[in-house]
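Dumping the structure here so I can ask a few things about it.
Shown here: the complex without one of its protein chains, the others still in place.
For subunit A:
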Amino acid sequence: MMMTPVYRKGGRNMNNVMAIINNALNESFLEQLTSHRSLASVPFAARYRLIDFPLSNLVNSGVTNVGILLQTKYRSLMDHIGFGKAWDLDRKKNGLFLLPPSHIYQANTPYKGDLQNFYSNLEYIEKSNQEYVIITSPNVAANIDYRDAFNYHLENNNDITIMYKKINNFRPNTQYSVINTDDNDRVIDMQVDPHQKDYKKVSLQRYIMKKDLLLAIIDSCVSKGKWDFVKNAIIGNLDSLKVYGYPFHSYATIINSINGYYKSNLEILKPSVWQDIFLKNGPIYTKPKDEAPTAYKNGARAQNILAANGCLIEGAVENSVLFRGVKVARGAVVKNSIIMQKSELGKNAHLENVILDKDVKITANKSLKGDINLPMIVAKNTSI
């Protein structure tokens, strides 16, 4: 059996891989939805938060050491994650690590970029036993098995592997990082949010590399005053390192705009999409909440919907996503809308193309209408 230095210690087994979920990203594009929560804890797909997707993907791939970089507004995220029990990450060895932004207490200087969050938590990265690291982000919802990508990373002797997805239709007003590769999938160019999108391969913001390489890159960037993970740590090294792309073929959605968030929720109503995202690879885990089954009363109508438990439906709901404990009173009509946890619609209320954040109350006979390309957003705790 041939042994190479690459395979010492845990070798190609996934227990030789740690992961960092980078939640220190700009989240302002989600407007009111992120006014009191970080990107990672934005509710998605009837019963999940965005973080559930990357976290479950990692766990289902066999990764048991996951750190989450935090920047701001992370109370709801901590509440959601707890000790990581729902993902089986409350472990004596390895497990889940919340990595707060210690730099904000140290300096009066303004925030410089997400590499600062990595830098604040160097000790966690250094002390982890794994040789490899997967860096992911919360704003991509997909059901990804990392094992094949990791094997490819090893077999091809890559320095960095970037997961990408080929797409033909870009959503308008949405940030994408696009890559260009040669015929062997070597990444020869990468651009963050270019106005003119010449490349059709979109980065899924999942990077595989050696932990020591990550540490060296962080050190090199920080020492030169460069603080942006994608632009400096990755794009800055395209020429000097072997950076390869790894294509992902199943459903993946990048949530980088309100429109993208809204459309992604509605896309999941397609059976082919929810089968891709819920039934392929492993399950998506989330914080369990005790809820009775959803009750559809006499005269209710519900067509083409995804609903969580604990809802009470007396009116008509179509082409919509309902989170836990939503109430739709008699005569109310909901179309093409996303209704978050415990929001309530009074009698004969009408909603079309609307996103209701949590605990919103729409009183009887009120009518709200957005556009299918510009949904109306109603902020948390609002009563109308």
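Note that in this section a residue touches a chain if its C-beta (ideal position, glycine included) is under 8 Å from a C-beta of that chain, and two chains touch if they have at least 3 such contacts; residues count from 1.
Operating definition for what follows: contacts and distances are computed from a predicted model.
K.L.:
Per UniProt, what's the omitted chain called: "NAD(P)/FAD-dependent oxidoreductase", "FeoA family protein", "Glucose-1-phosphate adenylyltransferase" or "Transport permease protein"?
P.N.:
Looking only at the record, the undisplayed chain corresponds to "Glucose-1-phosphate adenylyltransferase".
K.L.:
Identify the residue among A:I125, A:V202 or A:I284 that touches the chain left out of the display.
P.N.:
Missing-chain contact among the listed residues: A:I284.
K.L.:
Of A:I68, A:L306, A:I362 or A:I377, which residue touches the hidden chain?
P.N.:
A:L306
K.L.:
Which parts of subunit A are in contact with the chain that was left out?
P.N.:
45-47, 86, 269, 271, 274, 278-279, 283-286, 288-310, 312, 321
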